[in-house]
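A single protein chain has been removed from this complex, and every other one stays in its place.
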Amino acid sequence: MKNGVKIVTIGGGSSYTPELVEGFIKRFDSLPVKELWLVDILAGKEKLDIVAGLARRMVKKAGIPMEIHTTLDRREALEGADFVTTQLRVGGLSARIKDERIPLSHGILGQETNGAGGLFKGMRTIPVIIDICKDMEELCPKAWLINFTNPVGMVMEGIVKHTNFRKIIGLCNVPIGMHKAIADLMDRKMEEVEVTFGGLNHMVFATKVVIDGVDVTKEVIKKWADQTVKNIKGIVWEPDFLEALGVLPCSYHRYYYMTKEYLAEAMEKLKEHKVRAEFVKEVEDKLFEIYKDPNLCEKPKLLEERGGAYYSDAACSLIDSIYNDRGDIQVVNTVNYINSDNHKAIQNFEVNEVIEASCKITKDGAVPVEIGELPKAVNGLIQQIKSFEIIGSDAAVSGDKKEALLALMINPLVMSQETAKIVLDELLEAHKDYLPQFFK
Amino acid sequence: MKNGVKIVTIGGGSSYTPELVEGFIKRFDSLPVKELWLVDILAGKEKLDIVAGLARRMVKKAGIPMEIHTTLDRREALEGADFVTTQLRVGGLSARIKDERIPLSHGILGQETNGAGGLFKGMRTIPVIIDICKDMEELCPKAWLINFTNPVGMVMEGIVKHTNFRKIIGLCNVPIGMHKAIADLMDRKMEEVEVTFGGLNHMVFATKVVIDGVDVTKEVIKKWADQTVKNIKGIVWEPDFLEALGVLPCSYHRYYYMTKEYLAEAMEKLKEHKVRAEFVKEVEDKLFEIYKDPNLCEKPKLLEERGGAYYSDAACSLIDSIYNDRGDIQVVNTVNYINSDNHKAIQNFEVNEVIEASCKITKDGAVPVEIGELPKAVNGLIQQIKSFEIIGSDAAVSGDKKEALLALMINPLVMSQETAKIVLDELLEAHKDYLPQFFK
Amino acid sequence: MKNGVKIVTIGGGSSYTPELVEGFIKRFDSLPVKELWLVDILAGKEKLDIVAGLARRMVKKAGIPMEIHTTLDRREALEGADFVTTQLRVGGLSARIKDERIPLSHGILGQETNGAGGLFKGMRTIPVIIDICKDMEELCPKAWLINFTNPVGMVMEGIVKHTNFRKIIGLCNVPIGMHKAIADLMDRKMEEVEVTFGGLNHMVFATKVVIDGVDVTKEVIKKWADQTVKNIKGIVWEPDFLEALGVLPCSYHRYYYMTKEYLAEAMEKLKEHKVRAEFVKEVEDKLFEIYKDPNLCEKPKLLEERGGAYYSDAACSLIDSIYNDRGDIQVVNTVNYINSDNHKAIQNFEVNEVIEASCKITKDGAVPVEIGELPKAVNGLIQQIKSFEIIGSDAAVSGDKKEALLALMINPLVMSQETAKIVLDELLEAHKDYLPQFFK
Partner (left out) sequence: MKNGVKIVTIGGGSSYTPELVEGFIKRFDSLPVKELWLVDILAGKEKLDIVAGLARRMVKKAGIPMEIHTTLDRREALEGADFVTTQLRVGGLSARIKDERIPLSHGILGQETNGAGGLFKGMRTIPVIIDICKDMEELCPKAWLINFTNPVGMVMEGIVKHTNFRKIIGLCNVPIGMHKAIADLMDRKMEEVEVTFGGLNHMVFATKVVIDGVDVTKEVIKKWADQTVKNIKGIVWEPDFLEALGVLPCSYHRYYYMTKEYLAEAMEKLKEHKVRAEFVKEVEDKLFEIYKDPNLCEKPKLLEERGGAYYSDAACSLIDSIYNDRGDIQVVNTVNYINSDNHKAIQNFEVNEVIEASCKITKDGAVPVEIGELPKAVNGLIQQIKSFEIIGSDAAVSGDKKEALLALMINPLVMSQETAKIVLDELLEAHKDYLPQFFK
C-alpha cells in the first residue's frame, strides 16, 4: 500500500457504486485510494460503463488522483489488491424477482435473505464468492474481502465452514439505520448515543443503549413502542411485547413475529406487480438514466431511496478503520470469537458461528465486543435462522437437492412440506443457469 | 413400603384410571400395591365414584388384596405415599375445547401442548402441580411424582426452574407408540428392536435403531418414508426430507413441518365441531356409560381409542422399575444430566433443561443415556420449543400478562402479533376461574 | 414460623457457636429466633454443655425470649425447623490433624479443602450431610440448610449430584474477609465498596470493584500487589502476575500458584508440631476454658483468632435475608443458574455445577448475579478443582477406593502416583471408623 490503496469492487456496475465513490472521495486524505477497479461480467458491461463514466466525472470534480479502472477479467483486477468489495448479484434483479414471486405465488413470504428466496439467492451466490476467495488467496493474499452481497449470514457461513479463507467481513446497513433512528427518537446526535448490537444478519437486536454514561435501554424500548403505536399506518410493535422481550428487534424481525400481517401485505403487492424486487428494479432503471447524464458529477439524491442507503458509506468507513488501525466500534458480520480471555461475544452461539455484532475494527479486522447472553425468549428464533444459514450454505456447496429441501423445510416462513417441494422444483428450474452444482 | 406400596393418583376420576388399575393388577407379584388412593375435586366426584366402582370390581375379580380409596382431600391421601401420579386436567375437557377452538377460530393451530392452547393448559396446570410438590415435600418426602398431565415439557420446566423439588419424572406415550410402529415395520417384536430416543416432549426423535447388534437406522428411515408414501390418505413425510434429516421425527413434528396442511384439516373439523378435544369428550362420555355397568370388571376395549393408550401402562412399568431398582431403559422426561463423566445426554440443551430421552430407570429415578448432538437441522425447532416451554412456565408462575404475550409471540404456530393479542385476551377471559395468578 | 423462628445447629458444641448466638441476639428484632437447638453427638456432649451454658447466659443478659435447647437426637431437633446450620466436624480436630500431618509427612501440602486432607474431610462428611438432608425432607421439608462444614465445594457437589435435595446454601468467610481488606486498602467503609466475586469455594476471585459508580478494579489490583510487596514478611503476590491475571485471587490460591513456598513453610511447622489443625486445637482448648467461666456472658475476643471469624455472622446475615426476603447481595455457594434469560452466572462452568459467587438473597434462596467469563488464564486451575470436587464427592458416595485414588491423582497438590498410593492407604487406615463406606 506504499503507493496508495488499491480497491477492487466486484459487481462494480451496480447502482450502489456512486455512493462508494463518494465515500472514497470524502475520505481521500486519510484513505488515499489510488486505484478503484470496477469488475463486472459481460452481461453487465453497459451498466459498468455508465457507472464508471459517472465515477470518473466525480473524481475529476473532486480533483484527486484516484484512477477508475473497469474490467471484465476479475483476476486482472485482483492482482495486488488491498481491499475487495463484493456487491454482485448472480442473475441480476430479474433473478431476485423470481425469488420473490414464485414463493409468494404459493403463499410463502420472503426476500433475498428470508424464506425460499433467501435460500436460492444464497445457493447462486456462495459458489461465486468461494471462487473469489480462492483467487484472492492466490493473487492478493493480504487483502480483506468486504462482502455486502446478500444473504450476508449464509454467505459468511459458506466461507467459514467450507473454506480456510478468513479475511472476510460481512456488512449490512440495518444496524446503522437503527442507530440513527434511536438517536432521532432520543433527540440526540448519533455520536452521542452508544448502541450495542448483537444477533444475526437481518436478525440483529439492539441490546443496550447508553447516553451520557447512563443505561437508557428500557426508556428507548418504551419510546420505540409508543412511537410505532402512534404511527397508525404500517405494521407496528406491541409495547407489552417489546417490554417483555427486553431488547430492540430490527425491522426484519417482523417477518417472523408478524408473518400473517406481512404476508397479507405482500399478497396485495404481488397482484400489483410490486414485490420489493420490482420496486427496486424501477428505481434502478431511473437511476441509470440519471447516471448517463454527462453533466452529472455527484451521487444523485434518488439513490437514497434505493434501499441500500448507507451501505456503501459503511463499507468505506470500515475500510478506512482497517487501513488506519482506528480501533473504533462498527457493526459487522464476523465469527463469534473475542480473545482468549473472553472468548465468545454472544453465549448463545458457537465460537465459530458468524454473528452480526458491534465490533472493534483494527488493521487485523473485526473483533466483536462482549455481548453476553441474548434472552431465552429470542434463542429459539435465532437458532432457527442459524440452522437455516448453515444447512443452506451446505446445500449451496454440495448441490444436493435433498439438502436444499431440508433447508426449506426448517425455514420458519415455509411451514408446509407440500409447498416446499413445489417451490423447490420451480425455483431450481427458474434458476437452472445459475445453479450448475445441482445439474451435474 | 414394608407393608406394601401406597399409590396416590391425582385426577383419579379420569377415564385413564382403569388402565392404571389393570397395570397394577398385572404386576401385583413384583409390585404389591396395597393402597391405591384416587383423588379428585368436588366437580369430579361423580366420575370418581364411577371409576372407583369399576376399579373395585376389577380388583375383586383379580382376587388380590389391593385397597381402592377415594377422597376429595389431597393431603389426606398424600400422607406416607410411595408414588404419586398426576393425570389431572384443570378445568376439564371443556377447558381443553376452548384451548383448541378459540385459537383455531383465529387461524392458529394447536392442541394441549402446541401453540396457544398448550400455553394456557400449562398456565392452568403448573401452579397446581407446584402445590402438589409442596404437599409431597411435607407429607411424603420420599415419594416419586410421575406426571402425565400435559404439557409435560412445560410442566417439568415449571417444577425444575421454580422449585427445589426434584423427585419428578414426566411421562408420554408417544415414544412407546413409535417403538411399536418401528418394530411392526421391521417385522420384529418390540423387545428385539432397540430404539434410542432423544428430544423434547411431543418433539422427540428416534435417533438410532439397532437390531441384532446392527445399526439399521438408515434402513428404518427409508422404510418409514416409503410406507407413509404408500398410505395415500393422510399427511405423509417426504422420503427425501427424512433422509436429509437423518433422524425419525414423531407425529407431533407435523404440526411444525406441515403447518399449512394440518391447519387446513383442522379448519374442516372445526366447522364440524370435531376438534380433537370434542372427539375425546365424545369417547369419554361413552366410556363413563360403560364404566357404570355393574357387571363390567375389566378395562373396556374402547379405552384404547381414547388417545392415551399405553400411557397408564407406561406409568405402571416406570413405577415397577423404580420400586424394583431394575435398571432397564424407558423413555421419560427428566433433566439432561448423566453423571460426572459424561454429564450431558443431549449436547444441544443445557444440563438443567428437561429432555425426553431413553433413560436408565433405578430406585434413584431416571438417568438419560448418552445421545450426543442432535443434527443442526433440527436445532432451531427444538430450541424454539424449549424457549416456549421456559417462557411459558415463567408466565405460569409470575401471572404476568406481558410474559404470556411473549410466550405466544415466540411460538412457531402463532406467527401474528395481532392474533396473539386477540387470542391472549379471549383465552384469559375464557379461563379466568383457573388463572387466579393473572387476576390479582 | 408464625410463633418465631426455629433454628437447628448441627455440631452445636463447636467453638463457633457463641458468635452465632451473638448474631441472632443482634438481629432479634428483624429475625425473632424463638428456639435455637444445639445438636451434637455423645463424644461432644461436654463441649455442647459448656457452649449451651454460655449461650444461655448471653441470651439472659440480652433479655430476649430465645430458648436454647441441647440434644443428642438430631431427628428430635429437626422436626418443624425453619433453618438448619451444619458446623459439624466428623472425627473432630484430631481427624483434621491426621488430614494435615499424614500427607505432609510425604511432602504433600493441604488443609481441609486442599489436597489429600480435603478429600478425606469430604469423604467423612458427605454421607453425614446426605443423611441430614434425608431427615430434613421428612421432618422439616420447608427448611433451608446453611452448610459451613468444609470442604464446602465438595460437600455441595455431593448433595447436588447425588440427591434431589436443593434447599442448601454453602457458606465461607473468605469473600467477606477479602471485601473488608479491599475496603481498608481503599480507605473506605465496606458498604461503600461494591465487590463482585466469582469462582469456587476457596478458589474465589474478586472480578470487579466499583466505588461511587466507577470501576476501580485495575487500581485495586495494583494497590493490592504493591501492598503485599511492602509487607516483606510472608508470601506475597508479584504485581506483574496480578496485573496480567486481571482479577484478584484469594488467599487459598497461593497453595496452587506458590506451592513450593507454602510447602517449605508447612514443613517447618510440621517439625514444630504446628500444622494449622494443631494451632486451631490450641486456640480451641483455650476458648473452652474461657467459655466455662460462669461470669462470661458474651463472645470472647479470642474467638476472632480462631480462623473462622465472620463465618457465623455471615450465616446469621444469610438467614436474616432469606427470612425477610431482603434481595441483598451476599457471597455464597449455590448452583450456576440465574434464570431463563441469562441462565449461567459463570460461563466457564456447567449450569448445575456449584459456584461461589455474589448472589441475590430472597425467601427463595440464593441466585447468582451475572459474572460472565472468567479469564482463560484461570480456567485450567478452576476446572481442575471442579474435577477434584466432583470425583471426590463421587468417591465419598460410592466408597470405591479406585475412585478415591483417582481423586488424589487429579489433585494439583499431589503430583506423585507413588505418594498418592501410600497416602491413600495411610489415611484410609487412620480414618477407618469414619469411612464405613470403604470397609463394607
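Going in written order, the chains are labelled A, B and C, and every chain counts its residues from 1.
Convention: contacts are C-beta pairs under 8 Å (C-beta built on N, C-alpha and C of every residue); 3 or more make two chains touch, one makes a residue touch a chain.
Note that the structure is a prediction, hence the values are computed from the model and not measured.
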{"item": "Contact with the hidden chain (one of C:75, C:376 or C:432)", "value": "C:376"}
{"item": "Missing-chain contacts mapped onto subunit C", "value": "107, 235, 237-238, 240-241, 243-245, 256-261, 376-381, 383-388, 390-391, 400-403, 405-406, 409-410, 412, 415-421"}
{"item": "Absent-chain interface as seen on subunit B, which is shown", "value": "246, 340-344, 347, 370, 372-373, 375-377"}
{"item": "Touch list for subunit A against the chain that is not drawn", "value": "134, 137-138, 141-142, 161, 164-167, 335, 337, 339-340, 343-344, 350-352, 365, 390-391, 394"}
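Here is the rule we use: only the chains that are shown with their structure count from here on.
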{"item": "Interface sides of subunit B and subunit C: same vs different residues, half threshold", "value": "same"}
{"item": "Geometric centre distance via CA averages, subunit C-subunit B, whole Å", "value": "42"}
{"item": "Residue numbers of subunit B (touch at least two other chains)", "value": "390-391"}
